[in-house]
Structure formats: structure tokens, C-alpha cells
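Only a single protein chain was left out; the remaining protein chains are all shown in position.
For clarity, chains are labelled A and B in written order, and residue numbers in each chain start from 1.
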Amino acid sequence: MRADRLRLLAGLALAGFLILPLVPLALWSVAQGWRFPALLPQAWSGRAWAHALDPASGVLASLALTTLIALATTLLAALVGVPAGRALGLYRFRGKGIVTLLLLAPAVLPSIAVVFGLHGLFLRLGLTGTVAGVILAHLIPVLPYMTLVMAAVFSRLDPDLEAQARTLGATPFRAFRAVTLPAILPGLLTASLFAFLVSWSQYLLTLAIGGGRVQTLPLLLFSFSSAGRNDIAGAIALLYILPGVLVLILTARQVTGRGAALTQGLRP
Amino acid sequence: MTRLTLAGLAKTYARSGPATLHGLDLTVESGSLTALLGPSGSGKTTTMKLIAGLIAPDAGDIRLDDRSIRDLPPERRGVAMVFQNPLLFPHLTVAGNVGFGLRMRGLPPDRISAEVAAMLARVRLSDLADRRPAQLSGGQAQRVALARALVLRPAVLLLDEPLSSLDATLRDEMRGLIRDLQRETGITTLVVTHDQAEAVALADRIALLLDGRLAQHGPPEALYSRPASEAVARFFGGVNFLPGSVREGRFDCALGALELAFAAAEGPGLLTIRPEAIRLGPGPNQRGAEVRAATFLGTQTRIDLTVQGVALEALVAPDAGRALSPGSRVPISLPPAALWVVPRGRAATGGE
Partner (left out) sequence: MTDRTRTALLLLPALLVLGGLFLTGLGLTLLRSFRYLPALGMTDPDLAAYAAILASPGFLASLGLSLWIATASTLLSALLALGAALLLRQSFPGRALISFLVQLNLTVPHVVGAIGILYLLSQSGAFARLAHAGGLIAGPADFPALVNDPFAIGIILLYVWKEVPFITLILLANLQTLGEDHESVARSLGATRWQAFRHVLLPMLAPGLAAASALVFAFAFGAYEVPLVLGQHAPKALPVLAWQAWTDTDLTLRPEAMAMAIVIAAIGLALLALVARGLRQGGHDAR
């Protein structure tokens, strides 16, 4: 059928478009010398990978640091965002629209708007150039995702569930542990994945607050790329997208709700 | 006025999707209000969507009078469908919704507003013309959906379970409105429903669909009192069944030979008697019965009887049943005009 073939063609074009920018990165990571105008690298080599995976090069340390920052940010965001999500999702109160918009704003406003002022504040607090400072800075764009996803999760939860547990003799804490937590756990996992990925992708906040002393993967990637080390940049780039790919494969469709959570926040 | 004919209409789904149709033949008479009745999964909605052109049949034809519309796109069929949910367009006002089809036809704006105003007056929604769908009640939304289809004066109007999303009082009102509008306009109308009481109350004729086949088509009384098959009788429910066979115009069964009023094919068959047809007291086909229980139901009393070892259920006027106590014996009679023999087995056959 003509329509079917047309769809397939459009689909192939879309797939090509989506994969295209990643192809040179992958090729560079295994290339040894790839001068213009060769279409493919003259020789293949594992040198870039060997360098990236050599503990002495610092790439692995940077990977570990990036992971640590993303995990810590996610944990903090969960501690702060789950209660807020509960308030937004489960209860009605005056000013809810404003609070929602306020909590959404940091994810929507470009980091450049806050980062200069934040740097001044952190300078006074001795947080610039520290991992702790970077984690706190990452909390700004991460918290909205956690809060809004959890608000959506709680809004689908029946508030009477906890009340039922209480009438059956559970303390408030036990009721939360035994009834609410299992119910929100899948949603919390999704929110945590978003949070992790948002922190994982930060560039500007790390650069400004870390002041070059907190070298996460994107900073390292940029410095290798601008130094013309395309091969090592390719290897780091692949290492850098690996967690996202893994998460996606492990959780199938769950990452997709990220944009939905944001646009939902803009709506009444 | 248009006659709708379905000829050998078939649709099979690859996966376990909606119900399949196996060669459906049905003629919906011009200007009639016909109910397409059947349990869920019998292929009713599939039939509707085939007529509307929203899905394509595997085989068979769909004709309006003598013109096949099988290969026409939905918008050129002259068939308007009202879905189970009102499905109003949320970004348009009530008037915008009702005028939608006219706008698609490219009518001039003043004609559209005149026709929309007239239609809204007919469904008593004139003062809601500028409302958005979200501000309407369920019943109002359903009326807008009906107006939106009727304003196009379609050759055939399809209504898919139009009352199922309404509560009891709104349902009566809507049913009356559908009947009135249909009579006024004379538009050939096919209503899908799974509720036999609804079909009987609403339609001039009922087409009963069982397992993707037409089981019976005729006036409501015919399906009630003269079912074409055991399956039809069982679908309408509330019937006593007695196995036996027809011999020389009489029915031989556990109750002996019973007089019949209607001609029936010789050989094995199944006798059907509606509970309300059983008479207490002497008369034709008289038998002695033992009362097992009498249950007062408000407007009627149900009496469970045992007659020569056979259990029968009778419905009588409340006064008539009051005196009966369990264990007492009464004579009953089975009027021959109320005895109807259907072929045994669940095989469904068409025709009237």
C-alpha cells in the first residue's frame, strides 16, 4: 500500500535523523587518525577507550564524581520533593496554583538567570569549588521534576487508603510505610530517574559553582573536544550517554513522562 | 427517506479485537426507527462503524436505497453517527459544535447560524448556545451531540447506546426526544443497544444480533412472543422451556400432549411459555399443579409451581397469588395461543 510505504519512509528518515549526530562520535572513539577527506577512519584503534578507561587519565574518576553528584542530588530532591508532591497532589489549598508555578519555575527558567547571583551567595558560604555546592546548585533544576511527578503520583492515590490503615490500627508512620510507600514507589522510581538524568546533564551550574575544580563528565568532554582530541571526546561522549541508555532499556517507557510533567505544571 | 441495506456484511479482526461479523443481512426500512440489539461482543458497534465508514468490511455491501456506499469515505456517505459518549469538540461552543458539519460543507455563515438556531430550539438548548461543552450536564451534552448529527439531515442516523451514559430520569427524557425527533424528521434511524427493555421501549423494529449473525428481525412483540430460536428466547429471558416434540399439531412433553394454536414443524422441538401467560384456574391445556412458593413482587406475584414433576414459573396479579400457600394444589391452564415452539439447540436463524 502506498500510505504504508510512505509511513515507512518517513519513519526511516526520522530514525536516521535521530541517530545521525551520534554516529561520528562512535566512529571517532575507535579511530586512529581520521583526516579529511577519508570517509572512514584510516585505522581502527582502542587507544581512546584505553585512555578513557585508564584510572590515571581521570575519566573514570570524573564518571564516579558525576554519578555521586547525581545520586546525592536525587536523594536530596526526594527528601524534599516527596512531601511537597504529597501536598500538591493530595490536598486542596489556597494559592496552590501559585505554589505550583513557583515550584515549576526553576526547571523552566534558564540556569544563567540564577547562576551569577547563586555564585555570590555560595562564595560567602564557602560553597564555591566544592562538590556540596554543586549538589545544592543542581537541586534547583532537579527539584521541580521530583515535585511535579510526585504530585501527579499522589493525585492518583486514594487518600482514604491511609485512613483505612489508620482505622485498622496503624500509626501514621506505619500507615505511610505499609500502605502509602508501596503505592507510590513506582512513581518515586520514575521521578528519581528524571532527577538523576537532569542532574547528570548539567553543564553551566557545575562550571560556575564548581569553578573548574569539580570536573564532571560534560566539562571533561568539552575540554577534550575543544582541545581537538576528537577520539577521546567520542569515547567520553559514549560513556556519558550510557546511563541514560541503560535506564531507558531497564525501564522501557518511563522516561517519557518528563516533558508531560512539565507541561502539566503549566496547565490549570 | 432512505432504506438501508446490509448484504453479507463481514468483518474479522486479526487479533482479539472487537466482535466479528459473519455475513450480516439486514434491511432497515425507510423512515423506521430500528434497534440493533445484542449482548456485548455480538458485533453491534462494528456494524455501526462499518455503516459510518470508519472501518472497511472484508466482504459484503452497504446500500442506501439502491446505491452502494461501501467505497465512499465517511464524509460522503450521508450517514451521521452519534457515539456512546457525546464527544463534543471541547474547543467549540455548543453552537459551534452543532454547526460543525454545516461548516465542513462550506455553507455560508448566516445559513449556518439560522439552521443551528432552529436545531437548538428543537432540542430545547437555545439558551446554552454560547456555552462550552465542559459547562454542560451529561444529558445536555448528549442532546447537543444528537442535534449536531440531525442538523445535517443525514439519510441515515446511527445512535450508539445513546442512553447508556445517562441516569434513569434523563434516560426517559432523552428516549422521548429521540422518538419525537425521529418521527418529525422521518430519518431512517438505527440505534445500537444491549438493553432489551430499551430496545422495546424505543424502536418500531428490533434486529437482534447474536454472535455476529442476525438472529431475528421484526416488531418488538414478535421477538417477545414468537422467538425464532431458543437463543432468541433465552436472550429475552423470563421464559419457561419444555423439551418435547410436535406430533399431529400437538406438543408431546412431560406434561402430556398440549394443544397448539400455531402451526409448528413436526419433530423434536422446545416449547416456550412466558410466565405471565400461565393462567390459574380451569381452561384449555389444564393441569394440576403444586405451589412451591409465592413471592410478592409489588405489581405482580411470582408463583413457583411443580406440574407432573416439571418446574414452571408463573406471574399473576398480586391478588390472585395472595391466597396461595406453599404445598397447596391449584389447577392451571396453558392457553394454546401462548405456546410457541422453537427448534432445539442454540442455532440462530434469520428471517421474521
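The rule is short, and it goes like this: a contact is a pair of C-beta atoms (placed from the backbone, for glycine too) under 8 Å apart; a residue touches a chain by one contact, two chains touch by 3 or more.
Every value quoted in this text rests on a predicted model; they were computed, and no experiment measured them.
Across the entire complex, the residue among A:Val30, A:Ala52, A:Ala137 or A:Ala191 in touch with the chain not shown is A:Ala137.
When the full complex is taken into account, the listed residue touching the unshown chain is A:Val114, out of A:Val114, A:Ala175 or A:Val214. Within the complete assembly, A:Ala38 is the residue of A:Ala38, A:Ala64 or A:Leu161 that touches the hidden chain. Within the entire complex, the positions of subunit A that touch the omitted partner chain are 4, 7-8, 10-12, 14-15, 17-25, 28, 36-39, 79-81, 83-84, 86-88, 91, 93, 99, 101-103, 105-106, 108-118, 120-121, 136-137, 139-140, 143, 147, 197, 200-201, 203-204, 218, 221-222, 225, 230, 233-234, 237, 240-241, 243-245, 247-248, 253, 255-260, 262-263, 266-268.
The set of subunit B residues touching the chain not shown comprises 49, 52-54, 73-76, 79-81, 83, 85, 87, 89-91, 100-101, 103-105, 132-134, 148-149, 152, 158.
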